[in-house]
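Every protein chain but one is kept in place in this view of the complex.
Now for subunit A:
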Amino acid sequence: MSSSTQSASSVANAARRGSPTSRRLLIGFGWLFFTLFLLLPLLIVVSQGLKMGVGTFVDAIIEPDALSALKLTIIAVVISVPLNVVFGVSAAWCVSKYSFRGKSILVTLIDLPFSVSPVIAGLVYVLMFGAQGFLGPWLQEHDIQIVFALPGIVLATIFVTVPFVARELIPLMQEQGTQEEEAARLLGANGWQMFWHVTVPNIKWGLIYGVVLCTARAMGEFGAVSVVSGHIRGVTNTLPLHVEILYNEYNHVAAFAVATLLLIMALFILLLKQWSESRINRLRASAAEE
């Protein structure tokens, strides 16, 4: 124990002095950790998925239940992300351009889904819209199904992804201040013109970054969706839930094949994130030069 802390501190000291060996050691350690705990497990997922050959892999993905899970996941993303864009932009706008009473409470509330466990996020909707819930009897009378159906899944997804867009935009918009908008108004622009021609171009890349994060989370959400899903095969199973079902049915190859599909989608999203991030940095850098 003590020897390891000793060596760790000596490594840190060496790094500060900038000796090339220690630098290499540290970078090597970083790579080792990254490989062992991130890259290797992901590679195992892919290799397990491809174990029985590409044919089986493709079969697992084009199987009707898997396709319906993919469809449901995409629908949940397509509904929840735009709603969160609207909510996120308006919340960030309120918080950064105005000062009002209760502002700090609003900012705290935006962060709530980060701190609340997803299971609770799901249960909230069951207690609200379930047959025994607050609105349950009324919903049943009017034959409206919320939990254990698409609306519940979308609601749960929205709940867990609320903070992403707003959290990304608030610092950006605060940094930018209100001067440009004021100038636009003085030059005779109306509210919408100002928003589309001044605000949106300014926050574009931050917004894209927020949307990318939001999408990634919406695609992968398991806990909250699991509570409100009802787990009906081919109907209310999203991709992450489908992976669990296949795994529990001893269908490992299919489980890992579908997991790989999810992984590919995530990697694609990650590339988008990288790209938007670099655009933000470039924008910030050019702003600093001015």
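Following the convention adopted for this analysis, contacts are C-beta pairs under 8 Å (C-beta built on N, C-alpha and C of every residue); 3 or more make two chains touch, one makes a residue touch a chain; residues count from 1.
In this section, contacts and distances are computed from a predicted model.
J.: For the chain omitted from this view, which of "Bifunctional protein PyrR", "Cytochrome bc1 complex cytochrome b subunit", "Sulfate ABC transporter substrate-binding protein" or "2-oxoisovalerate dehydrogenase subunit alpha" is its UniProt protein name?
T.: Of the names offered in "Bifunctional protein PyrR", "Cytochrome bc1 complex cytochrome b subunit", "Sulfate ABC transporter substrate-binding protein" or "2-oxoisovalerate dehydrogenase subunit alpha", the absent chain's UniProt record gives "Sulfate ABC transporter substrate-binding protein".
J.: Touching the absent chain in the whole complex: find that residue among A:Gly130, A:Gly206 or A:Gly220.
T.: Checking each option in A:Gly130, A:Gly206 or A:Gly220, the one touching the absent chain turns out to be A:Gly130.
J.: Among A:Arg24, A:Lys103 or A:His231, choose the residue that contacts the chain missing from this document, as touch is defined above.
T.: A:His231
J.: Touch as defined at the start, partner being the missing chain; which of A:Thr35, A:Ser90, A:Ser117 or A:Gln140 qualifies?
T.: Selected residue, touching the omitted chain: A:Gln140.
J.: Spell out, residue by residue, where the missing chain touches subunit A.
T.: 126, 129-133, 136, 140, 143, 145, 147-148, 230-235, 245, 247-250
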